[in-house]
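All protein chains of the complex are present and in place, except for one that has been dropped.
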Amino acid sequence: MIRVTDRPIDPGAELTAFCRVRGDTGAVASFLGLARGKPGEATVLELEAYGGFTEDAIGEMIGAAKARFSLHDAVVIHRVGAIAAGEAIVLVLTAAGHRREAFEACDFLMDYLKSRAPLWKKEHGRAGPRWVEPTARDLADAARWD
Amino acid sequence: MIRVTDRPIDPGAELTAFCRVRGDTGAVASFLGLARGKPGEATVLELEAYGGFTEDAIGEMIGAAKARFSLHDAVVIHRVGAIAAGEAIVLVLTAAGHRREAFEACDFLMDYLKSRAPLWKKEHGRAGPRWVEPTARDLADAARWD
Amino acid sequence: MTRVLLFGRLRDLADWREKVFDPPPATLFALRGLIAAGNADLGAALDGPGVQTALDRRLVRGDVALPKGCEVAFLPPMSGG
Partner (left out) sequence: MTRVLLFGRLRDLADWREKVFDPPPATLFALRGLIAAGNADLGAALDGPGVQTALDRRLVRGDVALPKGCEVAFLPPMSGG
């Protein structure tokens, strides 16, 4: 399941909902990305999606992750719009029989989201606004799965 | 923080509490281990700790994980006593600046908990009770960090 | 008519997010020519590394015919969550 939303994400409530009714699931991994506060700076992030296209692209990667890691279920919730420091940007939840699959699928989806998902991020910091692009580390992380 | 408890774990509430007040944290990873239900079988797990000793041993590993992965914070909550299928056995939460550290620390702590933590697990299944010991995979997973 | 969408830094360069071209250009390259004629910086940015093009929400490469009433989106390098 993929949800792109301009409303705040409630990670605890999402995890609770995700854990409901899990017969043969032994492992649930999650990753939560937060907007980092910089000391003495009121940083705001602005995230943009291409409605429909973004959901389709992420949905396709969720399908790929499910097949590759034999997942029982997976959810991606991505915030867009203006995001204040400390707020949740992205939540990934994966459910599998065993922990290795759940962890790896979560890691895989995050690497994809950080480098290849159709989302554009602008940082409004002290030095003025700038568009953030994937770091060398993000690109290397994503290439691990190719 | 380590908590060994015979009360049900509420993963959503724990995640919510863990995410509160996170200045420079960009990444929160979590892992939740659930008692797996086997079709047509009323399996019950029974987990035993050595009060004090178990908390100290796990607490030491949390300290090691914090240092090794530059964590901002880490929590392990472990259920003991009788655990029904579908219930949470263990929850690990890690907070770091970036996702790689948060993921690896969570993975590291789980590998430790599954193979070396002072906890004893008895499975009451259709074939009668049996004490569960780490699988070859658990031991190999834990050895990755040595 | 052809609806054109810009994202990320392309939008800042253009100072528009969405624009309708009517009469519609016949091909993607014709559309890019029109855009570059109106704003040379934006035209150059569309040729930049990592910029992808979606036609009716599917990625396309090279020149393609633009069907009536289509939507073209120019996507700069993605930056994810």
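As written, the chains take the letters A, B and C, and residue 1 is the first residue of each chain.
Quick note on the criterion: a residue touches a chain if its C-beta (ideal position, glycine included) is under 8 Å from a C-beta of that chain, and two chains touch if they have at least 3 such contacts.
The shown structure was predicted, so the numbers you read here are calculated from the model rather than taken from an experiment.
The chain not displayed here makes contact, within the full complex, with B.
Considering the full assembly, B:Ala117 is the residue among B:Ile2, B:Ile62, B:Leu93 or B:Ala117 that touches the omitted chain. Within the complete assembly, B:Val132 is the residue of B:Met1, B:Ala17 or B:Val132 that touches the hidden chain. Against the chain not shown here, chain B presents residues 33, 47-48, 50, 52-53, 56, 78, 89-90, 110, 112-122, 131-134, 138.
To be clear about the criterion, only the chains that are shown with their structure count from here on.
Rounded to a whole number, the gap between the C-alpha centres of chain B and chain C is 49 angstrom. The multi-chain contact residues of chain B, meaning those touching 2 or more other chains, do not exist; every residue touches at most one other chain. Contacts with at least two other chains are made by no residue of chain C.
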